[in-house]
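One protein chain is absent from this view; the other protein chains keep their places.
Now for chain A:
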Amino acid sequence: MRILIVGGGTGGTIVANNLARRLAGEIRSRKVRITMLSASDRHMYQPGLLYVAFGQMMPDELYRKQKSLLEACIDFHVDPVEEFHLDQQNVKTVSGKTYGYDVLVIATGSRIVPKEIPGLAEGAETFYSEASAVKMFKALRAFEGGKIAIVVGVPHKCPIAPVELVFALDDYFKARGIRDKVQIKYHYPIGRIHTIENVAKWAKPAFEKMGIEYETLFNVKEVDVKKNVVISEEGTETSYDMLIAIPPHRGMEAIENNGLGQGGWIPTNRYQLTMDGYDDVYVLGDTTNLPVSKTGSAAHFQAEVVSENISSKIKIGEPVREYDGKVYCFIETGRDSATYAMFDYVNPPDLKEPNKPMHWFKTSYNKMYWASVRGLL
């Protein structure tokens, strides 16, 4: 039995390690072989990028060697997949090798596409890559006052990030003693300030207390970098001295190029996490087209379901679990407090008042992630 995992992010890594333990006996007796193909020999803790943008983490803290995170029995190659031949049960990589499989797991993630919005890449700061997060920190540090506009592309990874960004900016400029010289205006694509109704209800009075202006139903159409103006699809405009964008995302090019899913998002069964039409192909994390948050947390919970079901199908011939839509998101509310949103397909989140212990938990989790991705938590 050949299990091939394409993608070495949060979801793929947890699936690989979880399977390596569940199928240890089968691997020892050479009945099962696990192979992972990834685009990088490094693994990034992506939630750390927001801390980098505020000088609270250094970029080198975000990485570990991918090989060091994997169980020794996992055959790991830095060789991204270029072609998927699902009907022949094989993939072809950039190096020209062909890998056959009996079970395929696709966890290739997503990528930012700021260039889809004219002017955005040139005109906006962001924190969705190491280089842009460092650049944003330097821009914030040099900012002495004026109007900061926040805009949000669709779709985007980590839906809580826009809210965390607001709290972080408020705290950052307070700490520098120039909060009164900084005007912050938040723009959001739908008709309330966050897509989760309970988060919007909780954040609205907090925004008002911090003096955050906001405009809803604002989808960025283009950025006029000469005039420092953002123009929305809805016909409104906002001027800025500094623009910070949550960039729009797409799935990976190989997914689109092989016709696996429009936008790079693969049609996926929301409970079994199998690709529509292919019982031997599992999809998880950002790669799915599911109406579920694109976050490491969703990928983590999905990875547990995928690995448990692949394992049980090998051992007893049947899957044993369904994904219930579970997501758990920390919400940092500045430098020393946090809360969280936990929800699934049926139950909405019930937000608690931000507090210090939750922030300490998040700070701890920033380190615990490395145990989590090894499949130990």
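Note that in this section contacts are C-beta pairs under 8 Å (C-beta built on N, C-alpha and C of every residue); 3 or more make two chains touch, one makes a residue touch a chain; residues count from 1.
To be clear about the criterion, contacts and distances are computed from a predicted model.
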Choices "Spore cortex formation protein SpoVR/YcgB (Stage V sporulation)", "Carbon-monoxide dehydrogenase medium subunit", "Branched-chain amino acid ABC transporter permease" or "TusA-related sulfurtransferase" - which one is the UniProt name of the chain not shown: "TusA-related sulfurtransferase"
Which of A:E83, A:E233, A:E253 or A:D336 sits in contact with the chain that's absent? A:E233
Among A:I196, A:L284, A:M358 or A:V373, contact with the omitted chain is made only by A:I196
Which parts of chain A face the unshown chain closely enough to count as touching? 154-155, 159, 189-192, 195-197, 217, 219, 233-235, 248, 262-263, 291-294, 325, 327, 343, 345-346, 348-349
